[in-house]
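The complex appears here minus one protein chain, its other protein chains still in place.
Then we have chain A:
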Amino acid sequence: MANHDYKLIVSVNQDVCVGAGLCVLSTDEVFDQRDEDGVVKLVQNEPPEELYEKVLGAVRKCPSKAIKAEQIPKENKEA
């Protein structure tokens, strides 16, 4: 597993989501869909590192570009 030098903070824009559900296919540990209208909801917004690839994949694949994953530089622990 790749060691990332950043922390990922995930956010979603429910106004532009079209409920395609591709994010849930990428990882249902981070994304879910609201029961009433299929709009994306977050299971967690600071996912563990082992899910980073899947989260970034979900960001790329979202057809309405409703997901953002901000990469926050980690504090250097060795410093």
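Heads up, the rule we're going with is that a residue touches a chain if its C-beta (ideal position, glycine included) is under 8 Å from a C-beta of that chain, and two chains touch if they have at least 3 such contacts; residues count from 1.
Definition applied: contacts and distances are computed from a predicted model.
When the listed names "ABC transporter permease", "histidine kinase", "FAD-dependent pyridine nucleotide-disulfide oxidoreductase" or "Probable chemoreceptor glutamine deamidase CheD" are checked against UniProt, the chain not shown comes out as "FAD-dependent pyridine nucleotide-disulfide oxidoreductase". Touch with the chain omitted from the figure is made, among A:H4, A:K41 or A:K65, by A:K65.
Contacts to the hidden chain, counted on chain A, fall at residues 18-20, 22, 25, 36-39, 57, 60-61, 63-65.
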